[in-house]
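The structure under discussion is supplied below as structure tokens; questions concerning it will follow.
With one protein chain withheld, the remaining protein chains of the complex are depicted in position.
So, subunit A:
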Amino acid sequence: MNSSISTSAATAADLPPRDLKRSGISFLLWAFILGLLAWSWEGADMRPMALIENSGNMVDFADGFFPPDFLMWKYYVSEMWITIQIAIWGTALAIVCSIPFGILCSENIVPFWVYQPVRRLMDSFRAINEMVFAMLFVVAVGLGPFAGVLALWIHTTGVLAKLFSEAVEAIDPEPVEGIRATGANGLQEVIFGVIPQVLPLWISYSLYRFESNVRSATVLGIVGAGGIGMVLWEYIRAFYYAETAAVMIIIIISVSLLDMISQRLRKLVT
């Protein structure tokens, strides 16, 4: 019944005329994307045949992972804890710094000549990967977790300050004006007018960044910045595949668990 009504209504209406300009543009867009893929083929050394030719080797290689060797599981778990602790400190320091930086990036709070330079600084924190920062800090403060903390701190500050400032730019201006009208100073306008409005979003962003920092921290060890990544890298280099598999399983389980917990928490605040 319903469908017959709706089709008869549809036939009554005319189709819009075909827009030649738009279909031309979409044709060009597809041509561009395909061209881009073709152009990158060689540079990326794409050899799909190699997957098939070497399939025998691959099976042997995969075979080495089974069964995973959990003999040293206590050691893996303690290294995993260190990884999580690196992420905790890296994220915590970043949150503390992102609050002022985030506000100094917001165009509805500070003038042009403040937010422009601060934004550029945050862009540069964000543009450089944690791994690169980790390598630099390993040189500066030596091998170990602290280098990882510093690396996460800098990169995450760049990311969170941007997210925080986007939340600040979306606030209602009226409550802030209400606070200003009482004779409050600029800092108090932010504390009483801005932060209560953005706090739930800020918490949610921070938790989300913590999740992804745990993931990042698992690989920081590869450049010597401590945690489970260091163990993983040593096993891979020494061809201890059964142990590698055990470490990877531990990483997968703990990262998924933390993701789940943090997602729950995020649902609670927003």
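Convention: a contact is a pair of C-beta atoms (placed from the backbone, for glycine too) under 8 Å apart; a residue touches a chain by one contact, two chains touch by 3 or more; residues count from 1.
Everything below uses one rule, namely that contacts and distances are computed from a predicted model.
Its record in UniProt calls the unshown chain "Phosphonate/organophosphate ester transporter subunit", which is the match among "Phosphonate/organophosphate ester transporter subunit", "Regulator", "YojF family protein" or "Peptide/nickel transport system ATP-binding protein". Check A:93, A:114, A:128 or A:179 against the missing chain and you find that the one touching it is A:179. Here one chain is not drawn; of A:127, A:170 or A:199, the residue touching it is A:199.
In the full complex, subunit A makes contact with the omitted chain through residues 174-175, 177-185, 187-188, 191-193, 196-197, 199.
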